[in-house]
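Note that one protein chain is taken out, while the other chains of the complex remain in position.
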Amino acid sequence: MDNRVKDNRAWLGVLPVLLIVAFSGVIPLMTVVNYSFQDILDFDNRFFVGFQWYSQTLNDPRFITAFARQLLFTASILAIEIPLGIMVAKGMPRQGKKATAILLFLAVPLLIPSNVVGTIWQLFARPDIGLMGVSLNYLGWNFNYTASASQAWFTLLAMDIWHWTSLVALLSYSGLRSIPDPYYQAAELDGASHWQTFRWVELPKLKSVLIIATLLRLMDSFMIYTEPLVLTGGGPGSSTTFLSQHLATMAVGQFDLGPAAAFSVIYFLFILLFCWFFYTIVMSESD
Amino acid sequence: MINSIDNRSSKVAQTVLAIYCVYLAFPLYWLLAISVQQNADITGAFSILPQEPSLENFMELWTNPVWSRSFINSLTYVAINTILSISLALPAAYAFSRYQFLGDRQLFFWLLTNRMAPPAVFLLPFFQLYSAFGLFDTPLAVGLAHCLFTIPMAVWILEGFMSSIPKDLDEMAKVDGHSFGFFFFRIFIPANWGGIGVTIFFCFMFSWVELLIARTLTGVEAKPIVVTMTRTISASGIDWGVLAAAGVVTIIPGLILVWFVRKRLIQGFALGRVK
Partner (left out) sequence: MAEISFQDISFSYEGSETETIKDFRLTIENGKILSLLGKSGSGKTTLLKIMAGLLSPQRGHLFFDRGEVTQLAAKKRDIAQVFQFPVLYESMNVEDNIMFPLRVKKLPEIEARQRFEKVCSLLELNPILKSQSKDLSLYQRQIVSIARAFIRPNLKAVFLDEPLTALSPKLKWQLRKKIKMLQREDGVTMVYVTHDQTEALSFADKVGIIDAGALVQLDEPKTIYERPLTTFVGDFIGNPGMNFLPAEAFNTQSDSPKKANKIGFRAEWAEFVEIGEGGLSGKVVSFEADRTRDHEPHGTASIRSDWGQMRVKGSYQKSVGKTVGVRLNNQLFFDSNNTLINEDG
């Protein structure tokens, strides 16, 4: 981004994108911000309430637990999917028909609609008709994810790993492929172990794709809605109710527009904050 | 005898890959197995292999217009979204990768923040906005709304690719006396097929997969297949076989897409950002 020509006419190229994002992004966002400061009884009858909804949301124990749950979920899937994705990528052949076949297969879960993913796992995990549910019960584990919070979490994590590890693997694989042979050979001749080769040859080259993978998984897992809704409906109890579902219940279900809007703003700001935090930490380390 | 010494994929990693592939395959197999059975067989005696496989569930999808209509609705808004995203993102990405202009960095970052917005935040305002414009319950509304998330991604991916293409290409075209239009459409875009392929993949990955916005912005007319599926569950009890068959059908467009972009996929997944 450095040897670029200075020319403000380039704005013309950006303008269409700007307009459409402003239309479908800025207007709704302003509406949300606007609502978040008002008490809306109906659309002709509203009051300015200042930061009331914000303080109410931040002090709401349901928000706090949903938030903590969300953090735990995001941290868990990152901790599993990133290393697993790298391992999967490392196990792939460098080229050939077999490599292409595996790649296509890995890409499949990424393109399945999220409610279908939920459905697939429901069919797979149910203790009465699911292959996994029945097998686990057969093996002596009293498995019913609709009744046990820990089992619901287990199933949810298994599903997210199933759905998204491929993304990390595909990104890592293309990163690994960009490393020229002599880099491996030099490390081999220097006597480097597998771990040292990974640490000093592969990881530095993977860094940029891993940042992308982590950011994508960070944001998307923070917004997760459909899969848990289909699979567990947020239960049992509210043990798998994450932020998006909580928000949707408030906004659409209960029509608490003001609090829902305040919730939205806080939610969005937190995601921005996390991404920014992660990005600055990673970037400052490299210099 | 070993021919070349390969330090890259250790035995451990290969085993992990194999196990992971099996892990991917099992739920898919089960979906397929259920989709060819009748409800009585599914809920009856448990069996790993389908006892009396039939295509009846798929016939149900094929003959019932609700299913085929909603399938076409989905494809329509995904196509609208993908075409809009790519065609708008191309000039923007070119501007970002080749020119410095007032506020470029801030603009780029702001675009990306839109990708970070949870769709749930926008449900209600989207509903009001698109109703106000009379677009509610049309595929266009969903396609446009998805643009908020896919365009930033598309600009960002394409910018990475274009920046990895040396500026010499632009200058050479100038020296050869080509017009900008000729250069952009006949030289520059073909040089970026890898990036465009992977951008299509990512747009599709968002738009085809998304449920929340699609459900909010549609009623009866433009109902997408993902919504039809969820409503089937609540309406007539649960017909597991039809549900699974619908699931199988929704996987097919993804398979076709992957097949078409397979050659670009790997080169593309580096997103132009690996050096």
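A and B label the chains in the order they appear, each numbered from 1.
Everything below uses one rule, namely that a contact is a pair of C-beta atoms (placed from the backbone, for glycine too) under 8 Å apart; a residue touches a chain by one contact, two chains touch by 3 or more.
All of these numbers come straight from a predicted model, not from anything done at the bench.
Asker: Any idea which of A:Asn8, A:Asn34, A:Gln185 or A:Thr280 touches the chain not displayed?
Answerer: Looking across A:Asn8, A:Asn34, A:Gln185 or A:Thr280, the contact with the absent chain belongs to A:Gln185.
Asker: Just one of A:Phe51, A:Tyr138 or A:Trp200 touches the chain that is missing; which is it?
Answerer: Touching the chain that is not displayed is residue A:Trp200.
Asker: By the contact definition given up top, give the residues of chain A that touch the hidden chain.
Answerer: Given the touch definition above, chain A has residues 180, 182-183, 185-186, 188-193, 196, 200-201, 203-205 touching the missing chain.
FYI, only the chains that are shown with their structure count from here on.
Asker: Return the distance between the CA-based centres of chain A and chain B, expressed in whole Å.
Answerer: Each chain's C-alpha centroid was found; their separation is 15 Å.
Asker: Looking at the complex, which residues from chain A come into contact with chain B?
Answerer: 1, 3-14, 16-18, 20-21, 23-25, 27-29, 31-32, 35, 84, 87-88, 90-94, 100, 102-116, 119-121, 123-124, 128-132, 134, 162, 165-166, 169-171, 173-178, 184, 187-188, 194, 197, 205, 208-209, 212, 219, 222-223, 225-226, 230, 243-245, 247-248, 251-252, 257, 260, 264-265, 267-268, 271-272, 275
Asker: Considering the complex alone, what residue numbers of chain B touch chain A?
Answerer: Residues of chain B touching chain A: 5, 7-10, 12-18, 20-21, 23-24, 26-31, 33-34, 42-43, 46, 48, 84, 88-89, 91-92, 94-102, 104, 107, 111, 113-126, 128-129, 144-145, 147-148, 151-152, 155, 163, 167, 201, 204-205, 208-212, 216, 225-226, 229-230, 240, 243-244, 246-247, 250-251, 253-255, 257-259, 262, 265-271, 273-275.
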